[in-house]
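Please see the structure below; I have some questions.
Only one protein chain is missing from this complex, and each of the others stays in its spot.
Entry: subunit A
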Amino acid sequence: MRTLTELSPASAKARADQQGRNKGDGPLARETSDIARQGAPGTTRAHESAVKHVTGRAAYIDDLQAPADALHVALGLSPVAHGRLTRLDLEKVKSAPGVVDVITIVDVPGHTDIGPVFPGDPIFADDEISYVGQCLFAVAAESHQAARRAVTLASVEIDERPASLDPVAAAEREEFVRPTHVQQSGDWQAALSGAAHVIESEQFVGGQEHFYLEGQACLVQPTEDEGVIVHTSNQHPSETQKLVAEVLDIPFHAVTVEMRRMGGGFGGKETQASPWACIAAIIARRTGRTTRVRLPRAEDMRATGKRHPFHNRYQLGFDAQGVLQGGDITVIGDCGYSPDLSEAIVDRAMFHADNAYSLGSARVTGHRAKTHTASNTAFRGFGGPQGMMIIEAAMDDIARRLGQDPLTIRKRNLYRAGRDVTHYGQPVEQLGLLHDLIAQLEQSSDYWARREAVVAHNARNPIIKKGLALTPVKFGISFTAKHLNQAGALLHVYTDGSVMINHGGTEMGQGLHTKVCQVVARELGLDLEQVRISATRTDKVPNTSPTAASSGADLNGQAARDACLTLKARLFDFAAEHFGADRGGLDREGMRLEAGALIAGSGEAERRIPWGELVQAAYLSRISLSEKGFYSTPLIHYDRETAKGRPFYYYAFGAAVAEVSVDTLSGEYLVDRVDILHDVGDSLNPAIDIGQVEGGFIQGMGWLTSEELKWNDAGRLVSDGPATYKIPAFGDLPPVFNVELMQGHPNSQASIYRSKAVGEPPFMLGMAVWSALRDALSSLVDYREAPRLDTPATPERVLMAAEALRQRTLASQEAHHAPA
């Protein structure tokens, strides 16, 4: 699969490499490695920044050279979770050494609310304090250190009030950031009362810190008129442009946002990157100086929102075979203090409460609880993972109730003909793919033989218990906010034949730019080296959507293709008349761009015009060599009134098998082996897609196992750095980790070359690890019961679950032996 060109030591190229290295400026640095030569969509092809990544030359925000007089910003953050700001004395801050400017809410020229979709996010706290880490003021100084020292001199008085930190209690009091939404299909009450079995349960699903290795950062330069140029590590440049303009009270066209690459985003730079850009922009305009913000890790973790923790409840009825008949599901998302994106995030949890299974007649209710923490936000999966956890818990629970293997129950409940419409009314397409995928993985992972081995192991070993689980993923692709499903691209061909493509998507490591370059190279019949991509800029492609919802390549790839198709048509029209005019012109029918040439006709009549010649001729004949492209996703709609529609263009599928070993006396465990089969339709780039699947799985596993957010009773985040918050490290990589892409199932919808989105869906493959842990614990009671296992399933939680099972077993034995 990974067939990147290797340098032959004998080649002239290798000699040139060696020479380059001797001069200290090797070809790696000049980015002319052979790896850039391969190309078309569907082929493995290195990340467009690969060489820069391995030489340290890929520039992130804090690496950008700024003028010598650039200012550094530090933030004054609230130390309490809830209260009224009664006094903010910043005199000592202003007179501290090196301080140039200090701003609070009264210094904001325009809008003071920077809520991205709904209002509720003040740029600085005005009166009400809503969480620990809320921004009170900002200091700009000659150095980072001077700014940070000055911040500590502030005199802040807050009339502290009790903080609301329990989302369930908040929901009972109906303290919501957005209204409750309900989806319903059929008579769920009748389904429950008529079902042979009913199970009720609840679960807590923890949040997650993004922990992008590059923290929030921006660099803002004032421009010659009233505007600014904002360099930012950011998934949503257009929104930052809007908010900066509104905060400065200037037109959008006075603000240009540029974004080359992020050192990780994962959703944490969709709305959470804007506040710092707004603050820096105000200071840059007030001082006329370039202004830099770079949040220290602990402040970054306290000030910005995270994945929503969820409290889920279900009551589900099923028949003797374990097939769901229907029921009632409630999800409560802990949204933090403001709406941010929580409306859509809790919606997505509701849309995924079925995962890959037909719920039957069901009601799904989603609450958006308001608490005094940072406003929780987008994170890979966008609520979908938290929603899926409900039904995966239910599958295990049903299996134990009926004494069946959980995989058997999962397979019986998969969407199938006759049970193929979701609780929100969307038919599930590609059912054959879903069933084939699971059958293939079941076989390739040797599930049933390993099941026998696991059971045999557990019978022999009283302490170390093994667990095994296969969990599927069905993830809906499209923004559920319909208007966001659009994208633009700008294509330039220069007179030397080199091509520049720009689009509205942002690169955060997912390989989006590489894929878009592959699309352009394919459409224009060029070598990938001839296509270059530049930083995302709001003055090149305007009014863009965030790079989110896994949709980056789907939307921007199509927009880039659209630009190519229009330009191609123009060039073909031109070529048909211009070339071979003496013989009546070229045959316009069947004209194509291939292997660096325009080809017309076939057989003996075939004519080839080299790309360079075509471009030159077109230019001299005053034919435009520039084109814009646009795309909007067809078919999608969702009516919130009826809670019905087709919110997703298509679904992406996958499945994972995980095997774990649990020390049931300590709760510690190891993930021994993972097998994954994942659907990306016809892959645009298998190497990049497999990388996304591997990384998504690891991140999802971290979410469900080791990544524990902890707040103290006063609402202060105490897991505020890598010493106290554990993301997966090398030691967490399963020793056996088999990852394959599903073959032979192109997207049933007309996505870009029938590929599928890959950013988020693999994240939820991590659920297999959690389910395998429950499986191992179940063995303690002969698989009669699936213990409740909230997440993250830390060793402590696993130990407590094991203890609870043992206690209950003891109690029942004692009851059994007690004298009558």
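Points worth noting:
Throughout what follows, contacts are C-beta pairs under 8 Å (C-beta built on N, C-alpha and C of every residue); 3 or more make two chains touch, one makes a residue touch a chain; residues count from 1.
In this text, contacts and distances are computed from a predicted model.
Its UniProt record calls the unshown chain "Isoquinoline 1-oxidoreductase, alpha subunit", which is the correct pick from "Phosphate transport system permease protein", "Glutamyl-tRNA(Gln) amidotransferase subunit A", "YqhR family membrane protein" or "Isoquinoline 1-oxidoreductase, alpha subunit".
For the options A:50, A:100 or A:316, the residue in contact with the chain missing from this view is A:50.
Here the missing chain is touched by one residue of A:508, A:655, A:709 or A:764, and it is A:508. Residue A:699 is the one among A:338, A:699 or A:749 that touches the chain missing from this view.
Against the chain not displayed here, subunit A makes contact via residues 2, 4, 6-7, 9, 21, 24, 26, 28-29, 33, 35, 44, 46-47, 49-60, 62-63, 65, 210-215, 261-266, 294, 296-297, 508-511, 687-688, 691-692, 694-699, 721-723, 727-733, 735, 737, 739.
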